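Removed: one protein chain of the complex. Kept in place: all other protein chains.
This part shows chain A:
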Amino acid sequence: MVAYILKRILYMLITFFVIVSLSFFAMKLLPGSPYRNAAKLGPELVAQLNHQYGFDKPIPVQYINYLNKVLHGDLGVSFQYEGRTVNSILASKVPVSADLGIEATIIGVLIGIILGAIAALRRGTWLDYGVMVIAVLGISVPSFILAQLMQYYFGVQLRWLPVAKWDGIESHIMPVIALAVGSVAVIARYMRNEMIGVLGSDYIDMARAKGLSRPAVVIKHAMRNSLVPIATIVIPSLMTVITGSLVIENIFAIPGIGDQFVSSIVTNDYPVIMGTTILFSIFFLVGIFLTDLAYGVIDPRIRVAGGDS
């Protein structure tokens, strides 16, 4: 098991390096300049600024310098916010986004699993069809459409909930729902299919043949086995949540990292773009790693296979 974990960590480092390199060069291909009024500054001033930030050096040299700084934990200084380091910007935005993301994921996964299980247990009834209709809608309606519909009806028309901002529990409801609906839909569909397969398997008959009650059969035998594949799609659905949050944070004016990321790209704020990308990629890599570990905890067959390798 230890060897397995070490191997996975090594792969993570390699992946991380590739992501940082690719994003660095991709970013250099972005059109535009980081200086807001480059035309008014005049060529001399621009040249001086370029020298100050090291942009006059060839790109490979800039790349090496940047990598060196990243290895020392220094993500640079923002161009847009004078004197603020990228680290401090990220640190102030992350808690808000994490809050939103975690709430949306927990709600999405829980509701998805419950709806999927109910649909499977009541297969072929109106409950099943109802859940599947919700799932298809959830997958096909983009979160930003749903967000704006909710803003209009619950915020503007009915005035039940605040239209935007991020203070107080009421302001969380709409953005969390908008973000979670996609995962609810995906997970409910997976869960339903898994559960139907598991319910038809011999060991469920066997459990019933022991005389266990229906709830005991469902909870002890069917649920756990259906959850194995679900563990692997929690992270992809988390990714949906994160990419979704780029837009949702904008729509609801939530001062999170997604909102920050979008504006940093618009303004060519190189250090913030890179810093955010690095943060996201670390987050994804760790998430995928944890998924694999969780897989092993749920399914003992994988635990052993991993330990042997």
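Following the convention adopted for this analysis, contacts are C-beta pairs under 8 Å (C-beta built on N, C-alpha and C of every residue); 3 or more make two chains touch, one makes a residue touch a chain; residues count from 1.
We adopt the following convention: contacts and distances are computed from a predicted model.
Q: For the complex's missing chain, which UniProt name, "Heme exporter protein C", "Imelysin-like domain-containing protein", "Nitrous oxide reductase family maturation protein NosD" or "Peptide ABC transporter ATP-binding protein"?
A: "Peptide ABC transporter ATP-binding protein"
Q: For the chain left off this view, which of A:I107, A:L212 or A:A253 is in contact with it?
A: A:L212
Q: Among A:E44, A:E82 or A:D202, choose the residue that contacts the chain missing from this document, as touch is defined above.
A: Hidden-chain contact among the options goes to A:D202.
Q: Quickly run down the residues of chain A that touch the omitted chain.
A: Spelled out for chain A, the touching residues are 124, 201-203, 205-214, 216, 220-221, 224-225, 228, 298-301, 304.
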